[in-house]
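The complex appears here without one of its protein chains, the remainder shown in place.
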Amino acid sequence: MDITVVFQIAAVGILVAVLNQVLIRAGREELAMMTTLAGLVVVLFWIIQYISTLFETVQTLFQLS
Amino acid sequence: MDIVQIAVIGIIGMILSLILKKENSGMSVIIGIVVGIIIFMGVLPKIEAVIQMLYKIVSKSEVDIKYIDVILKIIGISYISQFASQVCSDAGEGAIASKIEFAGKVIIIVISAPVLMGLIEMILNLMP
Partner (left out) sequence: MILKILGGVFIMISSCVLGVYYSFKTEYRINDLFEMKKALTMLISEIEFNLSPLAEAMGNISFKAGIPVSKIFSEFSKKLGSDGNSAFEVWKSVLKKEAVYTYFASEDIEAFISFGQSLGFLDRQQQHNNIKMAISYIENKIPELLEKSKSNKKMCRSLGVFGGAAVMVILF
């Protein structure tokens, strides 16, 4: 639960954005769209665990069943 | 985690999210969510301590404990619904945000229904 996750997400985001631009300039737009989607999927994969931990913790903390 | 760390994490997250907002707006929303979760997790032990103290005070007094439970649940529901609704409105989806708030309000009313019933019964018992 420390801040390196945020840096990883930011790094992936920046890399995906740069790759996007490079691929669009080179004319391969489908590949650009696919890399954007792939980056989003990878980051979502990290996030889902975090969000589920958050909601479980709040539930047990406030005894919401 | 003290307040300085929390503030620093928040500012760093804000800067990163701002950098990414133009290129990759989905990623900036995700960074907002993650920073919020990290800060909440950091404050968690302190919240637990406060709740324990609340329980001790209430058990010393003569209020029925299930009322404190209802109050705690209402606080929890309102926190979650506010978290989700603010993330949505930050991302520009104001409609979804207001629907989440509305759902939270409905659930709070449902949970506090027994307390209301208890209050009305008590009043009716008082009247001859």
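Going by the order they are written in, the chains are A and B; count residues from 1 in each one.
FYI, contacts are C-beta pairs under 8 Å (C-beta built on N, C-alpha and C of every residue); 3 or more make two chains touch, one makes a residue touch a chain.
What you are looking at is a predicted structure, and each value in this text was computed from that prediction instead of being measured.
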Contact list for the unshown chain, restricted to visible chains: A
Option from A:Val18, A:Met34 or A:Ile48 whose C-beta touches the chain left out: A:Val18
Touch residues of chain A, complete complex, unshown partner: 4, 8, 11-12, 15-16, 18-19, 22-23, 25-28, 39, 42
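The working rule: only the chains that are shown with their structure count from here on.
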Residue ranges of chain A in contact with chain B within the complex: 1-3, 5-7, 9-10, 12-14, 16-17, 20, 36, 39-40, 43-44, 47, 50-51, 53-55, 57-59, 61-64
Chain B to chain A touching residues, read off their complex: 9, 12-13, 16, 19-20, 23-24, 26-28, 30-31, 33-35, 37-38, 40-42, 44, 47-48, 51, 69, 72-73, 75-77, 79-80
